[in-house]
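With one protein chain removed, the remaining protein chains of the complex are shown where they sit.
Here is chain A:
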């Protein structure tokens, strides 16, 4: 049966032989190496059988030597099918166009749905998305992955606490959670303000409560700064307790700015290597079929010595299926190694800058940091080791609930 395998693809013809003992013609064919199958005797003088399309030429040559009459009854197989299809070209073109159309529509964003956020933020998200190019009618392969969109949205819209982006077919579903600054309870319990760290008080803004300390006082951690008990000093207390007037308790509120001191240790190498991007870049676009990349744009190789490569891949869709074809974008950026050798002074300046930044990060942006002096300095193995001294103006007040004792 091997001989007739795949005949559909090569094409085959049913021939009808007429003459005296027509089966003998098929025998002749077989003896000449032409495979014949499904031979039927229709009547005494006619016989039909299948032969391969490629053998037709040989059969014709054979027939010329005989007296048989040959006619082709049926043509089957791919070659005939394609011929027929080519004959109906408009139909084929229409079919291909419609496939392309569906393919095109499958790769377009049809809708962006936003859930779970108030209208104003929804509007913000929509405009932000539009600036990324995500809007109904946009091509999907220009759009980053949902994870990227999520990250970008979170970066660009500070009001968002969390946003989930999911891509369902041609629709993007976004679900957001608004960052609600949790307002401290309106009715705050009575409380004191105490110091969080040691420092010298520079400024005091007390909006509620009775200040206990004064400007220029030095306080230690845990010291009472503002009392939540109103209307008494210690001397008064004795009198009033006798009079049985209820003391008034409030939630102390205020800002106590104090000067605090920090000592930090920094090690800075005298020699440093780092990479920078020069800004020169080259974009390449590919169509990816599995692992194979077919360049679409950007054919020439870059001439950069050192490169940093970013690539993104986006699969094409056909209706709901993901095709193994993808749109691949490569962004090749030139990078440079920079070698910096610092002098002692430069290293020191760098160290101060760095530790100021670290400190600022630790204390929050409201803290005011001033550099005082270098306490200690050693150079060892090409590294400068510094002990630095800073003074900081910061709010040291911390609420501490007042136990009411009942």
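Here is the rule we go by: a residue touches a chain if its C-beta (ideal position, glycine included) is under 8 Å from a C-beta of that chain, and two chains touch if they have at least 3 such contacts; residues count from 1.
Here is the rule we go by: contacts and distances are computed from a predicted model.
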Among "ABC transporter permease", "AzlD family protein", "Glycine/D-amino acid oxidase-like deaminating enzyme" or "Sporulation protein YqfC", UniProt's protein name for the complex chain that is not shown is "Sporulation protein YqfC"
Of the candidates A:27, A:111, A:248 or A:361, the residue in contact with the absent chain is A:27
Logged for chain A, residues touching the omitted partner chain are 1, 3-4, 21, 23-24, 26-27, 29-31, 33, 35-41, 44, 47, 49
